[in-house]
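To start, I am sharing the structure in question, which I have written as structure tokens.
What you see is the complex with one protein chain gone and the rest in place.
Note that the chains are named A, B and C in the order they appear, and that numbering of residues resets to 1 at the start of each chain.
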Amino acid sequence: MAKSAGAPAGEMLPSTDGIPPADLLRAYATMVLARTVDERCLTLQRQGRIGFYVPMQGQEAAQVGCAWALRPEDWIFPAYRELAVALVRGITVRTLLDQFIGSAADESKGRQMPNHYGYRRFNYVTASSPVGTQISHAVGAAMAARRKGDAIVTVTFFGDGTTSSNDFHAGLNFAGVFRAPTIFFCQNNQWAISMPRDRQTRSSTLAEKAVAYGFPGVVVDGSDVNAVYRAVVAARERALAGEGPTLIEAQVYRLGPHSTSDDPRRYRTDEELAAWKEKDPLARLKHELRESGLLDDAADARIWETAKEAVAAAVKEAEAQPPVDPMTLFDDTFATRTPQLEAERTEFGELLRQGVLHP
Amino acid sequence: MAKSAGAPAGEMLPSTDGIPPADLLRAYATMVLARTVDERCLTLQRQGRIGFYVPMQGQEAAQVGCAWALRPEDWIFPAYRELAVALVRGITVRTLLDQFIGSAADESKGRQMPNHYGYRRFNYVTASSPVGTQISHAVGAAMAARRKGDAIVTVTFFGDGTTSSNDFHAGLNFAGVFRAPTIFFCQNNQWAISMPRDRQTRSSTLAEKAVAYGFPGVVVDGSDVNAVYRAVVAARERALAGEGPTLIEAQVYRLGPHSTSDDPRRYRTDEELAAWKEKDPLARLKHELRESGLLDDAADARIWETAKEAVAAAVKEAEAQPPVDPMTLFDDTFATRTPQLEAERTEFGELLRQGVLHP
Amino acid sequence: MTELTLVQAVNRGLAQAMREDPDVLVLGEDVGVNGGVFRATDGLLKEFGADRVVDTPLSETGIVGTAIGMALYGLKPVAEIQFMDFIYPAFDQIVSELAKFRFRSGGQYPCHVVIRTPYGGGIKGGLYHSQSAEAYFAHTAGIKVVIPSTPADAKGLLLTAVHDPDPVLFMEPKRIYRSITGEVPDGDHRVPFGSARVVREGSDVSILAYGAMVPVAVTAAEQLANEKIQAEVVDLRTLVPLDEASVLATVEKTGRCVILHEAPRFCGYGAELAAIVAEKALYSLKSPIVRVTGYDTPFPYALEHLYLPNVERLVHAVRGSMAAG
Partner (left out) sequence: MTELTLVQAVNRGLAQAMREDPDVLVLGEDVGVNGGVFRATDGLLKEFGADRVVDTPLSETGIVGTAIGMALYGLKPVAEIQFMDFIYPAFDQIVSELAKFRFRSGGQYPCHVVIRTPYGGGIKGGLYHSQSAEAYFAHTAGIKVVIPSTPADAKGLLLTAVHDPDPVLFMEPKRIYRSITGEVPDGDHRVPFGSARVVREGSDVSILAYGAMVPVAVTAAEQLANEKIQAEVVDLRTLVPLDEASVLATVEKTGRCVILHEAPRFCGYGAELAAIVAEKALYSLKSPIVRVTGYDTPFPYALEHLYLPNVERLVHAVRGSMAAG
């Protein structure tokens, strides 16, 4: 199942088409896998098996459609809610769970909260929590890639609320001025924790904010995986042709809570949620696949079953990993430890040995 | 001459008109006074009689036109280049020179570099150097005024370069969301030190950045004092009617250097300068006044003479003021000194008394 | 008197201030409808309305910048920064504007904004939901820095902050938001700034602490008492202004000084405490000053329990201090 993910192969199709028909089932399976991981992790968090979780249900089509339009060489600068992007990239569920658990197997050494991952080998840059800071990084990396002669784009993900951040303004302005080959992919999921989109800003769309920076902004239905794919392919072509950045606003809905610490019933109505559930991107793509004869109920059930089994296996493996080695605390603040850190580390090791501190 | 400045009296005129004819000569005289102060201060700086100076030549019409449209109760949040605004407010040349010199007579106690002044009694808020920070203050003050039931607007001044700042983005967005009665008055003088307007941002005008915040942005010829006046009157009416903020881009040109530390020949051509000198706002208004028979050469000469004499007198008075009392260093960090500051002050006084430090 | 948690005490303090003074208002992300992500502002929207409990767009720059504008005009805004780790987008407004307005205007423009923010580790928040950034602000002339460690102080110091004429950064130890309860005086209870609290008397060694480290110090002191080491625990309460007299008094009394904080050691607040003691109470010292602090790394996730100073580490350090000299 993990293999169903991975970047698309072959020539990029002209931008008027959607995801290549041959890929569509894999795209659907990736969305199903994302949903499955998401639901499982909410449970794991409730059971205290992971410490925290940021769900992304409702945003699968936007993420898969976007990621499918990219090449593995393109650099991704995510926020914290891009699970399906990671899966399309080929990052395995097991790898992600290692991070959620924060075990010794986590490639980031258990340094961050769940959902704040990154993998250099996948050109997927390690996320942080402060919103928006990744946006100007994507611009700088795009400028660097161009300077190095690499024909790639950078793509940065952020939410509706994050359009209010300092880095949104600085990043888009720099990108406009330097015509950076960057795609700004805004998932407008209608809420920034308890703040509705309409109270976040008075612009009529978020996409039109691109006017302020002199490049195009487009709105796309984020429940339509093909529409998103087309928009991103077009933006990518523009960027590589030297025509500069594009802001894409994918309109979606966060079906779950902001995070496992959040209770959305405090600020939004059941009716609103129900209305958006009607537009569930998974149901929509499933319907399309059935219409075009690519999927029947049995095949669909198998896809869900495969996903479930893959996730169960990954959880089992990940939970069997040993905890982080305490002595790694003093690595990676700097490339090599300063004398001060060396001294702290020695003292720390001593405290562990003496049983003052307990791993 | 100082009396020629001051806020306009009487009813506000309908927004289709320019500055009331009865005021026009006073407006012109204020522009002349501003130009005179400016040139004198450049000389004072060269002579080492003041430490630094930020000239504003070329921006007189924009500033006078804007300030003339305001009431004394309206709060002003300036950058550092708004000399003519200060003069319209009724702040005297002498008062300003006290600040430039940083003597004991400076109402801000010699705390800041020249041009960074402010006077609560004139609703003219003390400027700082970091660009843009005043923008969100203006929004907060406008919200506060509305909450207190005061029918006033706040006006904030900033340059083309400052549209790239964090506070431009945050301030305008908050203003849009909260419909703050604020006027954002951008003096696009074509340069941010050595950075030309076109490389500051790719938007086609600065005014159109208002789209991103859901309120109107207008471009106005900043050499035309009446056009500026009309735009500000309209924005003020909108704000007081509860319709929210307006961004006004006044297109002007900085005829002088960025500051006395700057050499503009390093980055711009003599031709460009010469072309803009043709549009000198003083010449333009003088021409209009002559056409309408309000001014002849003799009267014009008298206006210049009066300004020169007023400035000379103010310089003389200001230079006769005593230096700042050293012991005031420890005031105003807090309302009352903390024990730490009290101790530092005592030690400091002791050093002065012992002759270790020399006032 | 009412038995409250620390976060409830903050909530009651805000309500009290808002009831008394119509110029007091609250603004920040999710403070209104949602009542704050820690519920510190729960119920305020209902009682005081959207005009005084303002849900803002997602911009700390904007929150502090507009709060400053409000204060200049005469309101008394209490701004919330959702986590202290997210205060940095507002750093320019705080350091360049808030802290300097009174000074740069020669006293013409006071700027009485209170910034409330939950700080510190212990909730498995990793790098960005755990920081203790007090040293940055304590070094910034013009802003007061306050950290309560009990429900009563949370309310009492907050009310003092709201009515203080200067900017105040009010740091709330979120780790003990709900884990401790205590009696809190009803009504307009105020605790003055610049007056430390001797939480526990002792004659052998002084432990200087604040915020969420105070309970750690007390537990350690109790354990140490079993070993016949009598530790005096001093809760600083306000880092700026510092009650230097109390710091010097306790060190002069015990002759030993152990400083405790969560933030990294290097250039942390503890350095200033150590420096003051080394300057003004050197001859009282029987053994070298000891700092028990977070390590000089970013805040970790999986290893949080080993990063944060705890009772064991403190007890060990105090024993070391007793053995030396």
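Keep this in mind: a contact is a pair of C-beta atoms (placed from the backbone, for glycine too) under 8 Å apart; a residue touches a chain by one contact, two chains touch by 3 or more.
It should be emphasised that the depicted structure is a prediction, and the values quoted were computed from it without experimental measurement.
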item: Chain not shown, its touching partners among those shown; value: A, B, C
item: Touching the absent chain when the full complex is considered, from B:Arg26, B:Arg81, B:Arg94 or B:Arg111; value: B:Arg111
item: Full-complex contact with the absent chain, from C:Pro77, C:Gly211 or C:Gly268; value: C:Gly268
item: Hidden-chain contact residue, picked from the options A:Ile19, A:Ile50 or A:Ala138; value: A:Ala138
item: Among C:Phe38, C:Tyr88 or C:Phe193, the residue in touch with the chain that has been omitted; value: C:Tyr88
item: Touching residues (missing chain, whole complex) on chain C; value: 85, 88-89, 91-92, 95-96, 99-100, 103-104, 127-128, 135-136, 138-139, 141-142, 240, 263-264, 266-272, 274-275, 277-280, 282-283, 285, 287-291, 296-298
item: Residues in chain B touching the chain absent from view; value: 51-52, 102-103, 106, 109-113, 116, 128-131, 161-162, 164-166, 192-195, 199-201, 261-262, 266-267, 323-324, 326, 328-330, 333, 340-341, 344, 348, 351-352, 354, 356-359
item: Interface with the unshown chain - residue positions in chain A; value: 75, 77, 106-109, 111-112, 116, 118-120, 125-126, 128, 130, 133, 135-145, 147-148, 154, 166-167, 169-171, 173-174, 177-178, 331-335, 338-340
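Just so it is clear, only the chains that are shown with their structure count from here on.
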item: Pair of chains joined by more contacts [C-beta pairs], B-C or A-C; value: B-C
item: Taking each chain's C-alpha mean as its centre, the one farthest from chain B; value: A
item: Chain centre separation in whole Å, for chain B relative to chain A (CA means); value: 46
item: Centroid distance [mean C-alpha coordinates] between chain C and chain A, Å; value: 35
item: Touching two or more other chains - residues of chain A; value: 164, 166, 199-201
item: Touching two or more other chains - residue numbers and ranges from chain C; value: 57, 59, 61-62, 89
